[in-house]
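Structure below; questions to follow.
Only one protein chain is missing; all other protein chains are in place.
Our next item is chain A:
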Amino acid sequence: MADHDLLKAPHGTPIADDGDEFTFCSTCAFSAACLSEGYDKSQLRDLHVLVEHVGPFREGDHIFREGDPFNAIAAVRGGTVKTYVNDASGREQVLGFFLPGEVIGLNAIASARYPCNAVALDTVVLCRFSFPMMATLASRMPGLQRHLFNLLSQDIGKASLLAGNYTADERLAAFLVLLSRRFAERGFSATRMRLTMARTDIANYLRLAPETVSRVLRRLQDEGVLKVDRRDLEILQPAVLGELAHHVLRD
């Protein structure tokens, strides 16, 4: 399976153009920046010349690998991306999951190389933003620069969340509550979600054993807090879950 390499030069039409004047690239992480600055579609041509639809990546395809030269960030348009590193003994450590509308590659901005691997967990399509061009544009469009910093700080905040000394229940609850918020922000349901990531990935991310993840979920299901059917999860009592997650999320 050939990887679609973010390093490859863009081909095809560079303008990501779906939708009308008001709904433009609905899953674009930067749409908020454009709209808040009051740019209309014609003025956005400058911005959109940067954007290239990349993919589809099949499940298991790598989008970039640790150590690859950094030249682009990408917004997930569809599917789920997992980032991970391999520790000293070669074991995989999951860093995070990226849903539609979220941006991967941000943690490479400071260095010349991607510091982690990004792999598609299912069929993934991306909006690739060439970073050199983006940096130039950002100096001309203050809203864009601000938005980029916003995204960066969110990313950093997300990463430190699960480092604390919390119980398995608390970690899993926090994970689900955050997922729920992220889905809701993108216009998806806050209570019904599809867990595209394998339980081993969830477990790895939360520093738990896979059996523990299932045990906690089973208990929460027995207590009526949520319902799981294969990969579909429904939160039945968001308040209860929020209470459990409160300690971790501190909000």
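The definition used in the following text is that a residue touches a chain if its C-beta (ideal position, glycine included) is under 8 Å from a C-beta of that chain, and two chains touch if they have at least 3 such contacts; residues count from 1.
By our rule, contacts and distances are computed from a predicted model.
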Chain left out of the displayed complex - its UniProt protein name, from "Coproporphyrinogen-III oxidase", "Energy-coupling factor transporter ATP-binding protein EcfA2", "Dihydroorotate dehydrogenase" or "Amino acid permease": "Coproporphyrinogen-III oxidase"
Contact residue for the chain not shown (choose from A:N71, A:Q145 or A:Q221): A:Q221
Residue, one of A:A108, A:L195, A:L208 or A:V225, that touches the chain absent here: A:L195
Hidden-chain contact residue, picked from the options A:C127, A:L148, A:V213 or A:L241: A:V213
Interface with the undisplayed chain - residues on chain A: 195, 198-200, 202, 210-211, 213-215, 217-218, 221, 228, 230-231, 233
